[in-house]
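Note that one protein chain of the assembly has been removed; the remaining protein chains are unaltered in position.
Entry: subunit A
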Amino acid sequence: MSRQAGRGTESKKMNSELFTLTYGALVTQLCKDYENDEDVNKQLDKMGYNIGVRLIEDFLARSNVGRCHDFRETADVIAKIAFKMYLGITPSITNWSPGGDEFSLILENNPLVDFVELPDNHSSLIYSNLLCGVLRGALEMVQMAVDVKFVQDTLKGDSVTEIRMKFIRRIEDNLPAGEE
């Protein structure tokens, strides 16, 4: 790894097939280990959460983004910088709720599912649920409690993949001493 060579927002190249297959192997192994899909979804979310709480540090160090002033700004940073940096895609942000506390990320193509076809006996599996966990974990570290879930998925026959994010509250007590 060229970590010392300086961090930047530019991403290192990685073979996408290897990445997709690695994630696929992870999910199928979970499917073997757990009897029902609900447990697999939960486990993926948990793993994602653990990735998220670590990844946010890397993200903040590399991207130099400051504190976001509202949820819209957060949405922009997630879609335009974070997704670009780690997955090489830029989802579009739509469907804002009138209160401005809920929005959708539309993924035209999801690199995690490139070759995947869900078998019939896994109809309730949320294949990319790891992403939800990552987003939840990362935002929790910056004092935002959010609810993240898939509402559309190309694997289930929808034309796009849609991740719905809902802002719940600011986590005040985690503020380190000395900050506002």
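The definition used in the following text is that a contact is a pair of C-beta atoms (placed from the backbone, for glycine too) under 8 Å apart; a residue touches a chain by one contact, two chains touch by 3 or more; residues count from 1.
Throughout what follows, contacts and distances are computed from a predicted model.
Visitor: I want to check something: the complex is missing a chain, and I'd like its UniProt protein name from "GCS light chain", "Signal peptidase complex subunit 1", "Trafficking protein particle complex subunit 2-like protein" or "Glutamate--cysteine ligase".
Guide: UniProt lists the chain left out of the view as "Trafficking protein particle complex subunit 2-like protein".
Visitor: So one chain is hidden, and I want to know which residue out of A:Val27, A:Leu44 or A:Met144 touches that hidden chain in the complete assembly.
Guide: Per the contact definition at the top, the residue touching the missing chain is A:Val27.
Visitor: With the missing chain put back, one of A:Leu60, A:Leu118, A:Val142 or A:Val160 would touch it. Which one?
Guide: A:Leu118
Visitor: Which residue numbers on subunit A touch the omitted chain?
Guide: Listed in rising order, the touching residues are 17, 20-21, 23-25, 27-28, 114-119, 122.
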